[in-house]
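Apart from one protein chain that is not included, each protein chain of the complex appears where it belongs.
Then we have chain A:
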């Protein structure tokens, strides 16, 4: 599978990563190589094999649906680049 510059730009936009022209060019080559190498999995017949969901056979534990933590917005937002009044602050999203 070969990936071109436009495909890289499309995935980068899905992943919200800004790339410059040179990075996009380089990544098209690198991703094509990696995906080409990964392609060898298609040799294997996996008909009827269940996709793995968990490496350890265990049932996910359930707990009571109750609040167990919280009530300290200042602590939660302590590392935010910008916070105000106990909220995260972001650039304007609504005109």
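Before moving on, here are some points about what is shown:
In the analysis below, a contact is a pair of C-beta atoms (placed from the backbone, for glycine too) under 8 Å apart; a residue touches a chain by one contact, two chains touch by 3 or more; residues count from 1.
We take it that contacts and distances are computed from a predicted model.
UniProt lists the omitted chain of the complex under the protein name "Glutamyl-tRNA(Gln) amidotransferase subunit A" (options: "Paraquat-inducible protein A", "Glutamyl-tRNA(Gln) amidotransferase subunit A", "Alpha/beta hydrolase" or "Cytochrome c oxidase subunit I"). The chain not displayed touches chain A at residues 3, 7-8, 11-19, 23, 27, 30-31, 33-35, 37-42, 44, 46, 49-56, 58, 60-61, 63, 75-82, 88, 90-93.
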